[in-house]
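Take this structure first; my questions come after.
What you see is the complex with one protein chain gone and the rest in place.
Naming follows writing order (A, B and C), and every chain is counted from residue 1.
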Amino acid sequence: MKGLPLKPKFVAGIAVLALALAYMIYAGVTQSAVYFVTPSELHTAAKTGKAYRLGGMVEKGSVNWKPATLDLRFTLSDGQAKVPVRHHGTAPDLFGEGRGAVVEGTWMSEGYFQATLIMAKHSEEYKAPHDAASPGYQELMKSLRSDQK
Amino acid sequence: MTFVRRAWAVVWKDVLAERRSKETVNAVLFFSVLLLFVFEFTLGADRDRLASVLPGLLWLGVLLAALLGLGRSFVLERENECWEALLLTPGDKSAVYVGKLAGNLLLMALVEAVVLTLFTLFMNVDVGRALPGLLLVLALGTLGIAAVGTLFGAMTAHVRARELLFPVLLLPVLVPVLLAIVKSTEALLAGEPLGVVSHWLKLLVAADVIYVVVGLLTFDVLLEG
Amino acid sequence: MTRWLGVVAMLGVLAGLVMAFLVAPREMTQGNVQRIMYVHVPAVWVAYLAFLVVLLGSVAYLWSRAPAADRTAHAAAEVGVVFLGVNIATGAIWGKPTWGTWWTWDARLTSVAVVFVIFIGYLLVRQMTDDPERGARFAAVVGIVGALNIPLVHFSVYWWRTLHQPPTFAKPGPAAASSAIGAALLVNFVGLLLLCAYFIAKRYDLLRAQQEATA
Partner (left out) sequence: MTSDHWGFVAAAYAVAVLALGGYWRRLVHLERTLKTPTLRRRRSAGR
């Protein structure tokens, strides 16, 4: 078996493998799928009791947190629509007003979103303090949804 | 003999042996029926919850049955001391791979037909309109599972603790295929058109091509024993 | 030679630590906890490069049956698993304060975990095979399947769900991280890459010594 000659079978096989991998990577990079619904999308087709992942920006001035009862309420927005969210428990550090967040939970018939898990969305940018330019709203929404890229 | 005829000889041998003993098919089919019981007992009380996890359960059933069946295919060759005979196959050894793969596909198709029927009957799955798309997903997914399963089955037949190592090797490699079939089954059963899951179909095609080609190229290395 | 590589790697890692803690600034939104990134992110890059070495070594071994190729693949797989383990552990520790959870089944975490398990399988096959030559052949097949599977795992899990910042550097266009942070990341990457190369070289030497001792 030593010093195997370059059989046509291997050449063809490796070429097909390379093609399949390239195709996979191409399909993967160009695929744009939605990983979570936005508040507007939720409003147009909300099913009560169905589990959703909802992503948006936490509205300024909407966070209402009662440490005694661990009751957290806030509003997620995408610029057009707003969804009131309720959660029982603490929120992660990066969670804050004017920042992106993704919540998992269900849409309740009472007209609010009951979250079982709150995840603060990382910005894709790591910034040193001095080049701080607070990202605009559009940019933040874009970074929230840019996972599709 | 041509490549196809050599592969066919392997399939025919396996089908014939199975038809006489009926060991694997009987055990695997009975196992999948038992799985239905287990699913019903552990999750059955809540119809709504069952409906939401059904695509996962369906595939879990097929997968567990496949693990049993695929693992046996080469162990039988070894136990019956037929390995040397396989090794003596003239010409390109990948014909043996194709033959074994075809045999395993037959077995899995049988299991899937049974599991799907049982699910429609006992768990009120409405397959109906989704069936053509579902069959496509099923076919692509099965090919992927069987391609890696046949390759790794030939390998683990020679390894200590093979019952353990076979699933341990197979399952993580098959994660992409599993995600693709479960997610597309979910979408199709929810009444979505096939276009919605086109990216999963692309992934399945790419995975099938990669697994089968790697299987063809490396099988003789494993057949050395 | 391996020893000198070790010395250079040590210096590289020290330089990385200096960059991570003394040069890089406090990150704006996350604060100092972001400094975990300087070990977390390079570790996964290094691990994936190690798995590329596994692929090349495995193909070369099946091709030539040269024990050297097998030793390279074996050493690289072991070291890659160690680095990927570091990546997963530091990621969990980073995730707790920033996301609020140690572990979430998000895309990159899951895909890294799956790759981790695949290569543990690679090492297990070797361990569970009595004949080392047979183990080498079997492991090579697992290594090839496992490495080629990485893009499939990546995209499938990515489509399944995602909640992780997109890669900071893999993206075309201007680098998103500010320059000092990027520089620190790069130095740490080079440091860990040297460490990885040193580990692989040392493991390779040991494997050869072991084989010579038993032969």
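One rule holds for everything that comes next: contacts are C-beta pairs under 8 Å (C-beta built on N, C-alpha and C of every residue); 3 or more make two chains touch, one makes a residue touch a chain.
Treat the numbers as computed from the prediction; the structure is a model and nothing was measured.
When the whole complex is considered, the residue among C:A43, C:A147 or C:I181 that touches the unshown chain is C:A43. Across C:V86, C:L109 or C:L194, the residue that sits in touch with the chain not pictured is C:V86. For chain C, the residues touching the chain absent from view are 26, 29-33, 35-36, 39-40, 43, 79, 82-83, 85-86, 89-90, 93-94, 96-97, 195, 199, 202-203, 206, 209-210, 213-214.
Keep this in mind: only the chains that are shown with their structure count from here on.
Comparing the chain pairs A-C and A-B, the larger number of C-beta pairs in contact belongs to A-C.
Distance between chain A and chain B, defined via averaged C-alpha coordinates, is recorded as 34 Å. The set of chain A residues touching two or more other chains comprises 17, 21, 24, 27, 31, 33.
Counting partner chains per residue, chain C shows two or more touched chains at residues 148, 152, 155, 159.
Remark: chain A residues 9-10, 13-14, 16-17, 20-21, 23-24, 27, 31, 33, 49, 51 touch chain B in the complex.
Residues 24-30, 34, 37, 63-65, 97-101, 104, 148, 151-152, 154-155, 158-159, 161-166, 168, 171, 176-178, 180-181 of chain C are the ones touching chain A in the complex. If you check the complex, the residues on chain B that touch chain C are 148, 151-152, 155, 158-161, 165, 168-169, 172-173, 175-176, 179-180, 183, 199-200, 203, 206-207, 210-211, 214, 218, 221-222, 224-225.
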